[in-house]
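The structure's right below; bear with me while I get my questions together.
All protein chains of the complex are present and in place, except for one that has been dropped.
Chain nomenclature is as follows: A, B and C, assigned in order of appearance, with residue numbering initiated at 1 for each chain independently.
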Amino acid sequence: MEMPTMQTTPSTQIVNIGGYDIGGSNFTVMAGPCSIESYEQFMETAKGVKASGAHILRGGIWKMRTSSKDFQGLGKNSFDFIKAVCKETNMKLVSEVTDARQIEEVYDIVECFQVGSRNMHNYALLKELGMQRKPVLLKRGFAALITEWIKAAEYVTVGGNPNVILCERGIRTFETSTRNTLDLNAVAFAKKNSHLPVIVDPSHAVGIRALVPDLAYAAAAVGADGIIVEVHPRPAEALSDGMQALTLDDFKNMMMKLDKILTAIDRPLHKVAPHAN
Amino acid sequence: MEMPTMQTTPSTQIVNIGGYDIGGSNFTVMAGPCSIESYEQFMETAKGVKASGAHILRGGIWKMRTSSKDFQGLGKNSFDFIKAVCKETNMKLVSEVTDARQIEEVYDIVECFQVGSRNMHNYALLKELGMQRKPVLLKRGFAALITEWIKAAEYVTVGGNPNVILCERGIRTFETSTRNTLDLNAVAFAKKNSHLPVIVDPSHAVGIRALVPDLAYAAAAVGADGIIVEVHPRPAEALSDGMQALTLDDFKNMMMKLDKILTAIDRPLHKVAPHAN
Amino acid sequence: MEMPTMQTTPSTQIVNIGGYDIGGSNFTVMAGPCSIESYEQFMETAKGVKASGAHILRGGIWKMRTSSKDFQGLGKNSFDFIKAVCKETNMKLVSEVTDARQIEEVYDIVECFQVGSRNMHNYALLKELGMQRKPVLLKRGFAALITEWIKAAEYVTVGGNPNVILCERGIRTFETSTRNTLDLNAVAFAKKNSHLPVIVDPSHAVGIRALVPDLAYAAAAVGADGIIVEVHPRPAEALSDGMQALTLDDFKNMMMKLDKILTAIDRPLHKVAPHAN
Partner (left out) sequence: MEMPTMQTTPSTQIVNIGGYDIGGSNFTVMAGPCSIESYEQFMETAKGVKASGAHILRGGIWKMRTSSKDFQGLGKNSFDFIKAVCKETNMKLVSEVTDARQIEEVYDIVECFQVGSRNMHNYALLKELGMQRKPVLLKRGFAALITEWIKAAEYVTVGGNPNVILCERGIRTFETSTRNTLDLNAVAFAKKNSHLPVIVDPSHAVGIRALVPDLAYAAAAVGADGIIVEVHPRPAEALSDGMQALTLDDFKNMMMKLDKILTAIDRPLHKVAPHAN
């Protein structure tokens, strides 16, 4: 087993998205649907999560699917209404790009480019993102070593873009009762062995709605800098990942308990910026 | 993937050890050395952890070691002084039995029989423990499915002993930077799908002293009923698992932050029983 | 990654069971049902596999089951007819013991004690077997490192019993289409880094009848010293593991192709000893 080099005082890179510092003294919550499915669904979700304290929107424009026959996302058809939702709620969007050619296409509507778990090793994509001026949310590959994850981030940072956020989203293990195995050891380890902010995606990590809040609390307690959570107004109608999406009520309840834990450990939630209008 | 049956209100079996209810409204802390090495080491640890709020002692009498050439524990030589330490500190001991024939030998000094990770599938041992009147702490096998772990507990309960505590202690995955991968998904899942109390062993789960407290906080936040932690007055001199043992000071600091989190979520630490004398 | 020490000429310990040398220049085949279910089933299987070239019988007397409610084996009720079948076919039996107290009970009818995958870390059992005069078949734990498996064998050999056969039977991984993942890397590695014979159990390793023969051929080609295979006259009626049992016809066909491969690599099957009568 490798002996980790422990830094006693990690000098965290602060990454700013829409006025919220990630990796500093406050905790950040990103929330939204797995896939952006329609103007109505996205607006309802955005307003709902903002009302409960979320800071940043998440939502998939193109989806990576195991089968080429599954719903692949709305793509360009959603660009105009995404802009409208972000403006109306005064929230910035983090969204996945799966190919270097998509970066330019969505540059105006995405404030933080997400690299999904299946693309963590897509070094061509990482190098391209290293040349951008917007932050990158780098999900851990579902079978990537912590050290590989940290090194993948360097493909972005050595290219000139220092604004990378690491995101633990569960790893693939022998366990099958849950969708993945959330690895909070990795969060604690990365916080001490990388200078980058580290957040947690409890939704993909466990894959069962009723358990998502518990894992979010654990993420806050272990020292993560934030979470990214799937929320859908009517999960049963979701076109992807409905089983793990919180309802707006679930999300509201989760935020209240999260607030208590974060207050207790002096890592309060950011204050929410007002609506644009 | 199996669809879990969610119980909205799990009816938890309460397990009592030395006056402390495990699985009820309070949080329980078990602490002590990996191996019981001497009277002095064990007494110093016991007094130290009690002073910081620990409720129950842990300590290995016989150790399971991968190599037949490694230190295998003091065995019978330690029985007399173990009794003295337990009496002096008014604490009960949880300790591992690795063979059915050991149960009788340690019946007077052990209040809760631990079944180690490597013995979770040792059904002969589990059946024997099903006939005892003392509680059993059942560690999850390091490659056991959650469902196998819950079924292993039934080998004890169907034998007539309802007092089983499940203990998550990390699973074996591809990750090598940490000793094991702590699976808090499993804790959240087991809390909803079993009627038994569930505690967490962050020491074996991560294997790195500096990270143990962070995982303990996560365990508290996710909803575990307690933790079992390795503590040693001088970890560098420990005969086994020194890398992951907390010092008495580490433990004290951990307990203070743990107390804050637990208070915030209305799951306070048990009040500590006074010394015997 | 650890750098293995390669021995250019492994000095193999030869283990003799019923006149067949395991680990020498010939290949050994052990076959029989998962559970011994009745005199008729066991006799029919024994005669069938012998007619196709099997050397040693396998069959479970007590079964380790995940659930305490599943069929646990015939136990003592089968002792008399097992003796009769072994005598009639002039074959020796390898069978699992799951508890030290069983060793004496079956000493007269079992020629080689199997330690199952779930007991590889049961050091109390291994030490007891180190004091016996009969060979031990040590299955690899389903999540045991190769190095742990080799060290587990030392618990037997340092006790004074040099006759240990290592058996690879598949490890637990993220893959779910097959029961386990057969690790033939481990067979090649153990052949070069241990002095003990190494055999393969393709039945548990893949868990799908139609694929068992292919994996048996691979085991022969990779350099294993033998295989242990589940066979049942009517797999659909088997009380355990029916999905992976070969029919007598499957077994016969497998043996013919196995013979061709083994002949090609100068590692022929042992000649079969005549019936007792």
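Assume contacts are C-beta pairs under 8 Å (C-beta built on N, C-alpha and C of every residue); 3 or more make two chains touch, one makes a residue touch a chain.
It should be emphasised that the depicted structure is a prediction, and the values quoted were computed from it without experimental measurement.
In the complete complex, the hidden chain is touched by one of A:Thr98, A:Gln114 or A:Thr178, namely A:Thr98.
Listed residues A:Asp80, A:Asp108, A:Glu154 or A:Asp249: the one in touch with the omitted chain is A:Glu154.
Counting over the whole complex, chain C has residues 1-2, 4, 6, 143, 145-147, 170-171, 173-186, 188-189, 191-192, 205-208, 210-211, 214-215, 217-223, 257, 260-261, 263-265 touching the chain that is not drawn. Contact between chain B and the unshown chain involves residues 143, 172-174, 176. Seen from chain A, the chain kept out of the figure touches residues 64-68, 98-101, 118-119, 121-124, 141-143, 148, 151-152, 154-155, 158, 172.
Convention: only the chains that are shown with their structure count from here on.
Taken as a contact graph, with one node per protein chain and an edge wherever two chains touch, the assembly is complete, since every chain touches every other chain. Chain centroids computed from C-alpha atoms place B closest to the centre of all protein C-alpha atoms shown. Here the spacing of chain B and chain C, counted between their Cα centres, is 36 Å. With centres set at the average Cα position, the gap from chain A to chain B is 34 Å.
Averaged Cα coordinates give chain A a centre that lies 49 Å from the centre of chain C. Looking at chain C, residues 143, 172 sit in touch with two or more other chains.
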